[in-house]
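Removed from the display is one protein chain of the complex; every other protein chain stays in position.
Entry: chain A
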Amino acid sequence: MSLRADLAAIAQAISPNTRVLDIGCGDGALLANLRDTKHVDARGMEIDGSCVERCVAQGLSVVQGDANRDLADYPDKGFDYTVLSQTLQTATRPDQMLDQLLRVGRQAFVSFPNFAHWRTRSALMLGGRMPVTRAIPVSWYETPNIHHVTVKDFRELAREKGAHIEREWFFSNGKPVSGGSNWRAEFAVFQLSRQ
């Protein structure tokens, strides 16, 4: 099974035989991949019980929980990597979530849909309505995305939090994008660390 582009980038960047916590791990695709290809001690947290059930049925260690609240239960630097894929924009407080990611993991991966992508911009500018695009497919009234963020915004948040950006990846339509990322990237992935 092939991974979504952002997850594939993260999976590739993770070193073998490490400890990984995937927050909002969904059906466990990344965790299973890391376990099977890199002997990673892979753990997950997921709010949706039916997803957790599917993860456990695959032999993955996944806890049903709310990342907004339950990340606080994990010890400092208990993991080599924390992963938050396409979940930051749903957090109650993305800034506090980023703090937790960097506290629990030595390195953190964060991926999110970039609200400054040209399709989103033009949908808002030309259509005058909240954008519904390939990357943000759900109407404003039922989307879980309560904190839309752009590549520029995220870089600024990382700077404020004293987080060092180790690497970054940008994708559009599942393919890498280089240059003009805040315009051209549908999705962004950042690898961060903090001393």
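Following the convention adopted for this analysis, a residue touches a chain if its C-beta (ideal position, glycine included) is under 8 Å from a C-beta of that chain, and two chains touch if they have at least 3 such contacts; residues count from 1.
In this section, contacts and distances are computed from a predicted model.
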Omitted chain, identified by the protein name its UniProt record gives, among "histidine kinase", "Peptide/nickel transport system permease protein", "Homoserine O-acetyltransferase" or "ATP-binding protein": "Homoserine O-acetyltransferase"
Which of A:16, A:75 or A:179 contacts the chain that the document leaves out: A:75
Full-complex contact with the absent chain, from A:16, A:49 or A:179: A:49
Chain A residues touching the omitted chain (full complex): 41, 43, 49-50, 52-53, 55-65, 70, 73-75, 78
